[in-house]
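The other protein chains are all here in position, but one chain of the complex has been omitted.
Now for subunit A:
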Amino acid sequence: MADAAPSRQRDTTLMGMYLFLASEIMLFGGLFAVALALRLLHPQEVAAASRRLHYGIGAANTVVLLTSSLAVALAVAAAEMGKVKGTVVSLLAAAGLGLGFLALKAVEYGMEIREQLLPAFTPAEAFESPPAHLFMDLYLVATALHAVHVTVGVVLLAGLAWRVHRRSLALPRGAAGVEVVGLYWHLVDVIWVFLYPILYLVR
């Protein structure tokens, strides 16, 4: 019975997180629906606008985010084995890579502002066509919303590393806490894996 209680607690927490992630998928699902609508309404103009995005930076960011997911997976494994140092290092690595993602994204936004591509920083007349404007609107909302999620994730990962370091989250008993944040981070990653081709690659 003593063993069963924490594992029951773990399953309960994980189920709650999975449901929350389902709601996150529906949140981004609305944006994917908008992306589909734009592609159907204005196929040529949207493809032309998509070609002007910096897919190299996007690809680099995909690698960064996937690597950070690996680090989180390692943190979960280390936490389950009760290795405090390994958990902290992996969590910090993941948070650092998350910051790297945000930095690259900022550089990319900067380039787009200079190239007069980013709505809110660019007059409407500067866009190739009205649908190109719409596509960049979608790009801005989708990537900004994703960046907000990355930022939340970085804070969660860093906070978790701090709690594990200070032993306020005891391992391996508190491994479920690491696992739950890990799940969130994986979802942030997965959403990018869909956003990247939909925005940058489909032409």
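Keep this in mind: a contact is a pair of C-beta atoms (placed from the backbone, for glycine too) under 8 Å apart; a residue touches a chain by one contact, two chains touch by 3 or more; residues count from 1.
Note that in this section contacts and distances are computed from a predicted model.
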Complex member absent from the view - protein name from UniProt, among "cysteine desulfurase", "Pyruvate ferredoxin oxidoreductase alpha subunit", "Putative spermidine/putrescine transport system permease protein" or "Cytochrome c oxidase subunit 1" = "Cytochrome c oxidase subunit 1"
Query = Which one, A:L38, A:L117, A:L160 or A:I198, makes contact with the chain that was left out?
reply = A:L38
Ask   = Of the residues listed, A:G16, A:G110 or A:P197, which one is in contact with the missing chain?
value = A:G16
Ask   = So which bits of subunit A touch the chain we can't see?
value = 8, 11-12, 15-16, 19-20, 22-24, 26-31, 33-34, 37-38, 41-42, 119-120, 124, 130-131, 133-134, 137-138, 140-141, 145
